[in-house]
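Quick one: this structure, given as structure tokens, is what I'll be asking you about.
What you see is the complex with one protein chain gone and the rest in place.
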Amino acid sequence: MPIITVQANQLSLETRRELVHELTQSAARIMGLPPETIVVVLECRPAEDYAVGGVLLADRHREGS
Amino acid sequence: MPIITVQANQLSLETRRELVHELTQSAARIMGLPPETIVVVLECRPAEDYAVGGVLLADRHREGS
Amino acid sequence: MPIITVQANQLSLETRRELVHELTQSAARIMGLPPETIVVVLECRPAEDYAVGGVLLADRHREGS
Amino acid sequence: MPIITVQANQLSLETRRELVHELTQSAARIMGLPPETIVVVLECRPAEDYAVGGVLLADRHREGS
Amino acid sequence: MPIITVQANQLSLETRRELVHELTQSAARIMGLPPETIVVVLECRPAEDYAVGGVLLADRHREGS
Partner (left out) sequence: MPIITVQANQLSLETRRELVHELTQSAARIMGLPPETIVVVLECRPAEDYAVGGVLLADRHREGS
């Protein structure tokens, strides 16, 4: 039943596969649960959807900061 | 004010209509609240965004598991 | 795999049981999925954790609005 | 570290910039934290993804309600 | 209908009141919506529930970092 949600920028199919596998294995081992009980949700969004310090990541990337 | 969020795969417009109606009616009746106070959010994502047991649903569907 | 999250005020054990049963049955029927694949998360919080129109629900309840 | 998530309809780039700036400044001032520690996530969805009172916002907009 | 969720540490009642008021007013003005349509959810958790850089905030506070 544990649900792990990852909010990040766009991820390739390969990165998704590796990420869900690794996070599930770590969580299962550490929480002592069968991997089959663990759900992972990948919320991948463009840089226009995130901001740090009041500035969109998209603008930070444009400014190289 | 109750907020019901449904995270699922892609849903047709008809399914969305039926789902928000039914979930709102059930929740309103059981919690004793006016339906107008209930907000539903549908987070519909492709199978590449979900994993169970460390395997993307997209890959599970391809493998027929 | 669908995940239904309900954000509401405090709920009794009986209300929780009825709510998770009804929401799961409705979602399973409408989305054509086995009930066993549906996870429900109940995020129950006090009225100090919610606001509508810029006013805490706790204050609205005190003012009887 | 505070995370502010805004779930809304589609927003222009200009509106996003103003929104993340204002919300971050207000939260930083009120919580007494450096703006750089505040993350904002914008979850912008079409009106088919939201419902109030059991009716999709998309349908409410069509009916002019 | 916009929903603003704030995930932060524990907040006093006064801070909550000011925060929900300010965030609602800013969002209403910037998005051109009536304040009454805006819901705010405050998810206040202890420092043991958050981590940055792989270290619990509770431990960072103990180490003064």
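The chains carry the letters A, B, C, D and E, assigned in the order they are written, with residues numbered from 1 in each.
The rule is short, and it goes like this: contacts are C-beta pairs under 8 Å (C-beta built on N, C-alpha and C of every residue); 3 or more make two chains touch, one makes a residue touch a chain.
The structure presented is a predicted model; accordingly, all values stated were derived computationally and were not measured.
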Chains on display which the left-out chain touches in the complete complex: A, C, D, E
Sites on subunit D contacted by the missing partner chain, in the whole complex: 1, 3, 39, 41
Hidden partner chain, residues of subunit A it touches: 1-9, 11, 15, 18-19, 22-23, 26-27, 30-31, 50, 52, 57
Positions on subunit C contacted by the hidden chain, ascending: 13, 16-17, 20-21, 23-25, 28, 35-44
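Just so it is clear, only the chains that are shown with their structure count from here on.
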Joint neighbours of subunit C and subunit B, given as chain labels: A, E
Pair with more cross-chain C-beta pairs in contact, given B-E and A-D: A-D
Between subunit A and subunit E, centroid-to-centroid distance (C-alpha), Å: 21
Residues of subunit A engaged with two or more neighbouring chains: 39, 41
